[in-house]
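For this view, one protein chain was removed and the others were kept in their places.
Note that the chains are named A, B and C in the order they appear, and that numbering of residues resets to 1 at the start of each chain.
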Amino acid sequence: MKIAFIGLGSMGAPMARHLIDTGVDVTVYNRTAAKAQAFAETGARVAETAKEALTEADALITMLADEHAVREVLDSALASLPRGALHISMSTISVAYSRQLAERHIQLNQRYVAAPVFGRPDAAAAKKLWIVAGGHAEDRARARPLLEAMGQGVIEVGDDPISANTVKLAGNHVIAGMLQSLGESFALVRKAGVSAEQFLDIINRLFKSPVYENYGNNIATEQFSPAGFKLRLGLKDMRLILAAADASETPMPLASLLHDRMLTAVVQDMGDLDWSVVGRLAADDAGLARKGE
Amino acid sequence: MKIAFIGLGSMGAPMARHLIDTGVDVTVYNRTAAKAQAFAETGARVAETAKEALTEADALITMLADEHAVREVLDSALASLPRGALHISMSTISVAYSRQLAERHIQLNQRYVAAPVFGRPDAAAAKKLWIVAGGHAEDRARARPLLEAMGQGVIEVGDDPISANTVKLAGNHVIAGMLQSLGESFALVRKAGVSAEQFLDIINRLFKSPVYENYGNNIATEQFSPAGFKLRLGLKDMRLILAAADASETPMPLASLLHDRMLTAVVQDMGDLDWSVVGRLAADDAGLARKGE
Amino acid sequence: MKIAFIGLGSMGAPMARHLIDTGVDVTVYNRTAAKAQAFAETGARVAETAKEALTEADALITMLADEHAVREVLDSALASLPRGALHISMSTISVAYSRQLAERHIQLNQRYVAAPVFGRPDAAAAKKLWIVAGGHAEDRARARPLLEAMGQGVIEVGDDPISANTVKLAGNHVIAGMLQSLGESFALVRKAGVSAEQFLDIINRLFKSPVYENYGNNIATEQFSPAGFKLRLGLKDMRLILAAADASETPMPLASLLHDRMLTAVVQDMGDLDWSVVGRLAADDAGLARKGE
Partner (left out) sequence: MKIAFIGLGSMGAPMARHLIDTGVDVTVYNRTAAKAQAFAETGARVAETAKEALTEADALITMLADEHAVREVLDSALASLPRGALHISMSTISVAYSRQLAERHIQLNQRYVAAPVFGRPDAAAAKKLWIVAGGHAEDRARARPLLEAMGQGVIEVGDDPISANTVKLAGNHVIAGMLQSLGESFALVRKAGVSAEQFLDIINRLFKSPVYENYGNNIATEQFSPAGFKLRLGLKDMRLILAAADASETPMPLASLLHDRMLTAVVQDMGDLDWSVVGRLAADDAGLARKGE
């Protein structure tokens, strides 16, 4: 089985390596060629164009930074993927674009599974990603061993590929909501003379969740750099969430609020910080001094 | 050491029992006398009035349903508490009222610790409450063994009693924020053909938190009765949060949103259901059918 | 007919003068005595205490800065108002307090009309206030000639005094909503290279309203001082609106938003500027330069 793997950024690179480690035949392609060259020594073939990577592939895996990148790479090359080949789309993209991809694959007699992931680069490196898969049952079955090679678990959600994209966005919404409620709460208790660390300790005892622990620690210590997930990308995801909400007629007032907060943070030059920086925005709005200032 | 314990509802009753089990001398009082009578057999004395309970107490513990109840019981009786005696206020009350109590105790030469709790009646019964204590160091030290008898841990937050009340409210804000983000997310994925159960499974893998598990299960199965914590009380807490936010000049737009949602739910006759019912409101707004309808 | 007039601030002073000009017998009282002394030459009597002013009055008119001031002046003095005398309460107060006043007047066998006003100091001076009156029909009838002496029109809204207080608050909500939508719109068009003045010109052609013209001009020119109505007072009104909404179970998400924006503006030291400064907050959030900076 020949695999084309496109997108070797901080997420894609470790995922591709896990795949290569299983011994399958992988051809990699990356828009910035240097990142692809680094794979030459792993035994993977390095394609010089997306088209070249796709031409003989049985399966194509895409893991690009965002929808714009996916469109740039695939829009012209997709027709080069053989009939019957399977596209496993792992990037976080809009529901609308996933639907377009699904339709295009039908026209081209190709197969399509949407399989976005939960986890940051460190989780990708440690094979700790959770992968959500949507698509026809036989396609999911075909994708599963490849996906299992890249994460700690695969959760299949339905026959419609967009079900997986929606789950990914909805999961991010839950995290983003947590960031905002933590941010406001930290600001409130700090105003009452409670230290952020003390409040975080309580939150950790209540929730017992590594997600609260990690992000809560960011906000309590105001460490937003290096970014695990940039606010700018978080804002993009809020747009995708609101677009999905709009298209499916699901009012999501909290998503609107989160969008507005993240947009405000971007205007205030926080776009390249970790998206938990919405917590600092809440503190700023309350007139609290920044740590170390 | 003589303890007066006031408030024997679904939270106070098991807490009082834990205290009695340690062998301290407890006098109980409850506005509805029948609940107090049930304590006669435990070895506790049963007072017929709040005043009677307070007169010879070294420490007073109050655990009433809300601020209104605390005011009703204490406003006239408080002067009967001896000089030097310690009031441990465990009810969820407003920051402003806690500050008033603190001032009144100073005037009356009494001591005051605010010690609200996290946990529902089942946690109270299982001695699994987390207790947050605020007040002067010597008062907290005096309160600690009593508090330890009633929960799984005591977290001391500062010399100002209101620091504890604020932490309690802020903690509830974090939970309420979670309910809304879960509710919206469940609605969104259901619209995309994903079952609530499937999404909950993913959330549980991501967050690994019993709080998400429990409340997520409520929303996924639409089981909101019997209520662990009534929406009506949740709305009250949102008011207390917003009042604390106002007084301390902490803008909390998410708290405003949560307040509005809960008020809308109360208008729609959901006030006596568990406060996770905001999740159903999100589904209703999206036009999704209710389970079993 | 003897009138006691309490509250000689920027609103009350011109209103009292209009009343005195009609020839009725007026006794004035003000907490800051100097302002009352200025009335000695108008033919009004000047009382040294609120009690003294009330003792022989047939009608009491109160026009104080806010509810706190009304409570401070009236709570102890009110019993001095003769049985059967009429209290016309013109300050902007909470619905809850107006209801308390109504009950207290019943206990004291006094009559009560709530009659808040729309208009700023310049309108009060020009007798251009609109006055909204609520209370029993016979009391409204008794109040009417006095009210007509102070404004350009009296609108009677119902037998329940709180109906008038609610109308006043609701009217301010409509104005506040306008400020926010103008502020956001000005920010949006400025980002597209349209001058604020140009957009204001269009708004004026569309709405043809002096209210849009005046406030729109504030926002377009960023002239927020001197304040016609201070943001700090606007925030107070938003609190009264939300309290009324809460008590009557009326979800008002826009009122919540306006509250949050005004609170944010107060934190940013805009509290003493005109409340149209929420328009500048919208521009600040968009990263637009302030005029003259």
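By definition in this document, contacts are C-beta pairs under 8 Å (C-beta built on N, C-alpha and C of every residue); 3 or more make two chains touch, one makes a residue touch a chain.
Every value quoted in this text rests on a predicted model; they were computed, and no experiment measured them.
K.L.:
Which residue, C:T62, C:S163, C:N218 or C:S276, contacts the hidden chain when the whole complex is considered?
P.N.:
C:S163
K.L.:
Which residue among C:L86, C:A187 or C:V277 touches the omitted chain?
P.N.:
C:A187
K.L.:
Considering the whole complex, which of C:Y97, C:Y112 or C:F199 touches the chain not shown?
P.N.:
Of these options, the touching residue for the absent chain is C:F199.
K.L.:
From the list C:V132, C:M150 or C:L231, which touches the chain that is not on show?
P.N.:
The one listed residue touching the chain not shown is C:V132.
K.L.:
Footprint of the hidden chain on subunit C, which residues?
P.N.:
Here the touching residues of subunit C are 95, 118, 130, 132, 153, 155, 157-158, 160, 162-163, 166-167, 169-171, 173-178, 180-182, 184-189, 191-194, 198-199, 201-203, 205-212, 241, 244-245, 248-255, 257, 261, 282, 285-287.
K.L.:
What is the set of subunit B residues that contact the non-displayed chain in the whole complex?
P.N.:
Residues 253, 264, 267-268, 285-287 of subunit B touch the chain absent from view.
K.L.:
Can you list where subunit A touches the absent chain?
P.N.:
239, 242, 245-246, 249, 251-253, 256-257, 259-260, 263-264, 266-267
Note that in this section only the chains that are shown with their structure count from here on.
K.L.:
For subunit A and subunit C, let me know how many angstrom lie between their CA-based centres, rounded off.
P.N.:
Result: the chain centres lie 52 Å from each other.
K.L.:
Counting only Cα atoms for the centres, state how far subunit B is from subunit C in Å.
P.N.:
Comparing mean C-alpha positions, subunit C is 38 Å from subunit B.
K.L.:
Give the residues of subunit A that touch two or more other chains, as numbers and ranges in rising order.
P.N.:
253, 285-287
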